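Only one protein chain is missing; all other protein chains are in place.
Up next, chain A:
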Amino acid sequence: MLTLYNVGVTAPPAFVPISDRLPPGELLAIVGPNGAGKSTLLTLLSGYRRPDRGSVCLDGMPLHGWNARQLARRRALVAQKLTLGFDWPVRDLVALGSTASPDDVEAVLSMLDLQPLAARGVQHLSGGESQRVMVARALCQLGLGRSMSMPSGGVLLLDEPTSALDIGQQQRLMRLLRGLAEMHGMTVCCVLHDLNLAARYAHRVWLLERGERIAAGTPEAVLTPGCLARVFGAELDASASRTDQAPLVLLAP
């Protein structure tokens, strides 16, 4: 379990301290306007950046106290963009940073339907395909290929993983992430700009504004029209229909 004890940053971009738990089996969506501190928070959760106050603990131990390699087997990060200097074949890139066997890699490639692209160079892929490659690499790092039938209990952190995906791929990726959380006991924490994806697939949502978490809870509790209109400064269509409990966020004409 990932636990935040009064975690805050004082140096700009500052972040107001928060305490919370990210239990296994949960998909948490972090949403907020540009510059709200979503990516900063993700760097804190990954241990890349040490908080000025408080600490982030995995299974009770502060992240900086973990052995880097052991931590890498428990926690993986998918960055916002993949920028490579060289043209790695997809299959080799997916295996980077893991001890996965070729069969494991093939399993993960298959999960994300990347097998047809496996021999292609990453620089020749579209933005959406690159994003799926990065997700596949993170899953491989967490040892998912081998442990398809057992809970892995890993922590997967993703920074806008759907930003370049078409709606079909968005749906499939979000289903996969929710499935990983529910069926494999993973903690999935995902920065999202698409509020409807957060509403539909997240168990919980954190809403950030100017380096502060201003709301946390179920999508129904957080993604209210009034709150979103105030935080994002956007006019929303209050008459948007709901077919189930998930809120629907539509812009007003």
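In this section, contacts are C-beta pairs under 8 Å (C-beta built on N, C-alpha and C of every residue); 3 or more make two chains touch, one makes a residue touch a chain; residues count from 1.
Note that in this section contacts and distances are computed from a predicted model.
A chain of the complex is left out here; the name its UniProt entry carries, from "YlzJ-like protein", "Iron ABC transporter permease", "ABC-type oligopeptide transport system, ATPase component" or "ABC transmembrane type-1 domain-containing protein", is "Iron ABC transporter permease". Summary of contacts with the chain left out: across A:L44, A:C57, A:L77 or A:V191, the touching residue is A:L77.
When the full complex is taken into account, the listed residue touching the unshown chain is A:G179, out of A:G25, A:G54, A:G153 or A:G179.
When the missing chain is restored to the complex, the residue among A:P24, A:G54, A:P89 or A:G153 that touches it is A:P89.
For chain A, the residues touching the absent chain in the complete assembly are 43, 46-48, 68-69, 71-72, 75-79, 82-89, 91-93, 95-98, 101-103, 105-107, 110-113, 115, 118-119, 121, 123, 132, 134, 137-138, 141, 144, 148, 157, 168-169, 172-173, 175-176, 179-180, 183-184.
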